[in-house]
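Structure below; questions to follow.
Complex shown without one protein chain; remaining protein chains in place.
The first chain written gets the first letter, and so on, giving A and B; residue counts start at 1 in each chain.
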Amino acid sequence: MLLQVNHVTRYVYDRPVRGVVQSHRLTPSVFAGQKVIDWQVTVSDGQKGGSFRDGAGDRIESWSIRGPVSEILVTVTGRVETTDLVGVLKGHKETTPPQSYLRSTAPTEADVALTELAQVGEGEPLAVAHRMAEAVAGAIAYAPGTTHAHTTAAEALAQGQGVCQDHAHALIAMARARGIPARYVSGYLFADAEGQAHEAAHAWAELHVQGYGWVGFDPANRCCPDDRYIRLGSGLDAQNAAPIRGISRGIAEEAMDVTVAVLAAQQ
Amino acid sequence: MLSRTADNLFWIARYMERAETAARLLEVGSRISLIPSAHGYRSEWDSLLQALGARDLFAHKYSEPGQRNIESFLFFDPENASSVSSCVTRARENGRIVRTALTSQVWDALNTAFQELRALERKPRSELDLSLLTDWTMRNSAQVRGAIDATLLRNDGYNFLNIGYYLERADATARLMDVKYYVLLPRVEFVGSGLDNYQWGTLLRAMSAHRAFHWAYGGDITAAKIAHFLILNPQCPRSLITCARGLVNHLDRLAAAYGPRLAAQEQAAALLAGIEGATVEDIFDEGLHEFLTRFIGDAAALGLAIRDAYLTGDVR
């Protein structure tokens, strides 16, 4: 499928700041399921800094904006040719040891309820992973606005509601509790005419499954990532895998406004 | 040099000079209390504090402005940011931060002052009379200053220290004069009275300039002679013209070393030109209070220009 992405993030400061530094994970991953046709990231008044591929295979680009500045636009546009690999991250070059994804972080700490939810029986590892993803989908209903950026997996499960970030965190916590390496993935999702009302900026989880390597699971949509998904990067949790991380120098309130559109491009 | 280092040096000088000003005020306050007054001692002390912007803080902590309370407030009080103790402590702390930009003699002088201060604070107050406290402050301040002059490289750090000293001293001289003229002598009929002269004498003493003044001018103390001495006379080490010349000199040296001349140099030159071009008559025509208020404002603006040029590291 050929997907077209238009993604604009606008930062507004209530008074000018002395400078801003950002770290981007905004370039599509390189693996058998994705081929970039064209792709461009621009930052208003920005100076491009170091750029490199990290151990997890993500392209990281850093940007700095010299102050005084009170508005910044980060614009991502491009086209990606995707192929459905039923969630398997085939042909992805990375060196970070899967075992290092067993460490839990604050939002992915497994409490008693998550550990219990992870008890979906034994069996073939891939089947176990699927059953856990289903368990998450069943236990946490999709309900935008009920959670926030710092909600933990345990909290989301306790209230039984959440968004894709909470689903992913819950599945990661459960997998790690069972000794299965798991990580958070951020990316884009194309939703067609009759598709769900999910955000086009999307997130899901990847579990390291014996015999398959990293496999994506999207409990929010009860499926594995297919050709409607564009993968950008991964990390231990949402904050660690964020597509844009930034810090401003100066005392100001920051407001952020995001618009994302993922369309089926004309061939 | 790191901008933060320059900033710390600048403030070491300002704090040491400010400690000296606190000690001088202590002396003024104390001497005032020795003479009969027009409105009662309390009111005059009150006015003095008001002029310094410290009345509320004082009133909040102390019931009455007795000698003991004034000493506590101006010398020992850690809550008074301008007390001798606060200033010496912060100067030494700044010194510790930029230890490597100081000679061991300068550090020794700062550190010794701090250690002695701690020892003074542990002594019973009955053993500490006023002159001991003021003399102690003057001596330590002079030791720091002397160590700077005698041992420090004449580099940019030396210039930042001197800029701090001159800026703070200019501000202090202007404020002390203004306090005397505007606050202590509230009604015009007192001008030229015995009280007036006594107060001027006290002020000169507080500036350690009593004898120098008499050598230079002789005869009665008059407002005009005082204004000339403390504003226009380049021989007086605390006069505004001496301070302005010092600022111009050290800012020019920075510009020579770094290359570009910035807004700070221009503002300092304008500040100096304003004084060099004035006569005592001009100043009294404008009104001494108005003249001093304007000067204090200009000096503060110069302080900001210096900060923007060198102390934040943002200029390129």
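Heads up, the rule we're going with is that a contact is a pair of C-beta atoms (placed from the backbone, for glycine too) under 8 Å apart; a residue touches a chain by one contact, two chains touch by 3 or more.
In this section, contacts and distances are computed from a predicted model.
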Listed names "Phosphate transport system permease protein PstA", "Circularly permuted ATP-grasp type 2 domain-containing protein", "YibE/F family protein" or "FAD-binding protein", matching UniProt entry of the absent chain: "Circularly permuted ATP-grasp type 2 domain-containing protein"
Contact partner of the left-out chain, one of A:Leu3, A:Leu26, A:Ile60 or A:Ala200: A:Ile60
Which residue of A:Leu102, A:Ala252 or A:Ala265 touches the chain not shown here: A:Leu102
Which residue of B:Ser3, B:Asn69, B:Asn197 or B:Asn249 touches the chain not shown here: B:Ser3
Interface with the undisplayed chain - residues on chain B: 1-6, 93, 96-97, 99-100, 107-108, 111, 156, 160, 254, 258-259, 310-316
On chain A, residues whose C-beta touches the chain left out of the figure: 19, 21-23, 47-56, 60, 62, 64, 66, 95-97, 99-100, 102-103, 236, 239, 245-247, 249
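Definition applied: only the chains that are shown with their structure count from here on.
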CA centroid of chain A to CA centroid of chain B, Å: 60
